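Only a single protein chain was left out; the remaining protein chains are all shown in position.
For clarity, chains are labelled A and B in written order, and residue numbers in each chain start from 1.
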Amino acid sequence: MIAAELDVPLVEARGIRKTFGALVANDVEVFELRGGEIHALLGENGAGKSTLSKILYGYYRPDAGDIIVEGKKVSIASPRDARALGIGMVFQTFTLIPAFSVFENIILFLQDLPFVIKDGVIRQRIEDFEARFGFSVNLDAIAGRLSAGEQQQVEILKQLLAGARILILDEPTKVLTPQESQGLFKSMEALRAAGYSIVFISHKLSEVLSCANRITVMRHGRIAGQLKDDEATEAGLLSLMFGTIANPEEPRGRDHRPRISRSPVLELRSVTCAAGTGGVTLWDISLKVNEGEIVGIAGISGNGQRELSDLILGLNKPLRGQKLLWGEDASKWGAAKTREHGAAFIADDPAAFSSIASLTVRENLALGTGKTYYSRVGLQWAKLDKEMKSAFARFGFPRPPFEAVAANLSGGNLQRMVLTREISRDPGLIVALYPTRGLDVQSANAVRDALIEMRNKGAALLVVSEELEELFMLSDRLAVLTEGRLIAEFEPSQYNAEMVGSWMVRAPEMLSAA
Amino acid sequence: MTAALLAGVVSSAILSAVSLVYAGLGELVSERAGIVNLGVEGLMLIGASVGFAATAATGSPYLGIAAAALASTLANGLFAYVVIGRKANQLASGLTLMFFGIGVSALAGKPFIGDIIQGLPRIPVLGLPFDVLTYLTVPLAVLLWWLLFRTRWGLALRATGESPAVAFAAGKRPEMLQYQAVLIGGCLAGIGGGHLSIALTRTWAEEMTAGRGFIAIALVIFAKWNPLLVIPAALLFGAAEALQLQLQAAGINLSPFILSMVPYLLTLCILAFWGWRRQTAAPAGLGRTFLGVE
Partner (left out) sequence: MPHNALAIAFPIAGTKAGRAVATALIALAVFGLLLAAAGKDPFRAYLDTLAYVFGNAYGFSELLVRMVPLMLTATAVALPARIGLINVGGEGQLYMGALFATGGAIAFPEQPSFVLLPLMTLLGFAGGGLWALLPGLLRAARLVNETISTLLLNYVAPLIVSYLIFGPWRSSESAAYPESTAFSDAARLPAFFHTRIHAGLLFGIVCLALFSFFMAKSRWGLEMRAIGGNPEAARRLGIPVFRYTVAVMAIAGGVAGLAGMSEVSAIQGRLVMGLSPGYGFAGFLVAWLAGTSAWGIAFMSFLFAIIASAGDILQFTQGVPYAVINVLMAIVLFIVLGQRQSRRAPR
């Protein structure tokens, strides 16, 4: 392993441009990587870090631009090409075969595996790597039974054994415990010292500051700045990540009622909730949502937001702690019961979670309304038509033809349909999970206006969103969800994107009493 | 129960199980690549009828076995193309193959109904009175085990059965591997069918496999997709009659039908147990088609 000269770039990406439809994911003038360095790619969600990396790994082809490896222009059409060039990537979701052993998972990707697998020689090679770089996975363990940290080690070893000299790690500490993260950083340093180059994608300032040699900050698909480790400070990085923030004005649609105590509709008392496979466990969540208020939950997606809404809606039960709805212990309630009592759910992806694509609009409107429109055997279509038509009119939404199949509706219209259905029942509790994600501006505004109207009518709302401006506009109170924990509550007077944003990128264990 | 009688019972159980072993091993290879073939019954019938016909016509049982293997492999090629090349539903295609086999075998065997052939000769080896196919079951199982678990080809094939996407990402060619697996499956099922008509009964009758093809599918599950366990599994599934005579001699009168049920019910219990423990030895790629519960 020859350490490349520190001044000659190993990999260069020039003029890379990548759009997905109307969204410009990448517009990068120059990104270069040197041998023997840990280069961090820092930025918020959607800043373009993942896209750039996937282009380097051959997952995406750029619309324009060149990639130059060791001075030669190359074309990377697939991950196999990338691996042949010595570029490896470890994703957030692992591509291991759960039934195979660690050994088998690694040798599957070996470039030079002989027909008859010679156990001994190959094992020695892998164990050498493990020893050199501080990995400690048992080669005979079954991959599906390993912890996330161990699986990640296997993924890294897999790429190294396949010949990678450049390792791209996409948010590797997301699934790791603090100790495992420390172990990873030690391994990364050992690799760097041996001449490997590591691209470390993260949104966590503390980690980036502690281990990176150079830091490239991305924002809105562009490079916002590049710093060497001795030049970087937390404040400097934050300003590169979030840009200059105008002072937030009084958000529209909010009235200035003083906070009076109202009865709580939803109450979570120290709830711990186990996640399914690949999910995030919620720890010690305490939360109260009262009548007539909107509580906002901020945070990078993947930190437990979906699990929180599943918990509230009754799809997942608390392991510890209590969940109360309208004063009753609702810890054991299922989805049907929770909805019957007056809970409504606006999902982030209506096509996947709250509507049935193959059914018509009318049929979708009939479902999920409990037994409102059911008669003895059939359905009261006439009643449904009348009430739903007036509901659409009340919200000012354009009414889609009721016979249309839901699959043909645009995202915006589908979400409006879901909203109409959910809200027409006058629910007492509304859980909205990224309700305006993927919507055009008009639809997004319509959704937000509807949510505010419901609050003014006395409903309790929990709104989860990644967009801070949206949360500032909607919420009477704001909390941050990170790694399954609620940290930091904010009052409207404290709403400041830099401030809240900085809490979103901190690790919970670094906080004193929050 | 005298030793001679016991030996007779055991050897008839073994002979009866040979066809199950071949068919089971073939289906195992196919399922390891992620393809479940409900048409094994049809393949075995084709093997039995074509093999018998070839033996009766040429006088050579070895040519008969070869013909059985070839015919089955070709028939399974139809299945392979439809399922792998055209991405058709595996279950429907397998059942279609079953009907195809029933029809083709009836046609092929028609002129030979009632014939009796010399069949595959019994060759005494170490005092055992079996034919060459019986003796080959053990080395075959070991060979397949070695191929699947100790070679690069087997690793790629198993990876395809677990996750074609990962196999593809690793630079393997999942479709090619699936074709190879399915054709091997066809060949072995044909040999199994051939053994029935050429070695065991030495006659041909329509639908003589009597459900053995489906037994093979069940016993692959029972054997946890491990070639080395196929032989004991086949003996278990096929030995009901033999066991019944044993028990009868010991004074316990149990209907052979009840005994024949046990392996199926056991397999069901094992599957329920695996499901409860959230562990399964099944190749993940068989998933929703056949064994997934989500």
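Convention: contacts are C-beta pairs under 8 Å (C-beta built on N, C-alpha and C of every residue); 3 or more make two chains touch, one makes a residue touch a chain.
Every value quoted in this text rests on a predicted model; they were computed, and no experiment measured them.
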{"item": "Omitted-chain contact residue, chosen from A:141, A:238, A:324 or A:357", "value": "A:357"}
{"item": "Touch with the omitted chain, as defined above, among B:7, B:92 or B:281", "value": "B:92"}
{"item": "Candidates A:77, A:116 or A:336 - the one touching the absent chain", "value": "A:336"}
{"item": "Which residue of A:209, A:367, A:404 or A:497 touches the chain not shown here", "value": "A:367"}
{"item": "Residues from subunit A at the interface with the omitted partner, ascending", "value": "313, 315, 334-340, 345, 347, 352-359, 363, 366-368, 370, 374-375, 377-379"}
{"item": "For subunit B, the residues touching the chain missing from this view", "value": "38, 78, 81-82, 86-89, 91-93, 95-100, 102-107, 110, 206, 211, 214-215, 217-218, 221, 255, 257-258, 260-261, 264-265, 267-268, 271-272, 275-276, 288-294"}
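Definition applied: only the chains that are shown with their structure count from here on.
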{"item": "Separation of mean Cα positions, subunit B and subunit A [Å, integer]", "value": "48"}
{"item": "Subunit B-touching residues of subunit A, taken from the complex the two chains share", "value": "79-80, 95-100, 104, 107-109, 113-117"}
{"item": "Of subunit B, residues touching subunit A in the complex", "value": "150-153, 155-156, 158-159, 162-163, 165-167, 169-172, 281, 283-284"}
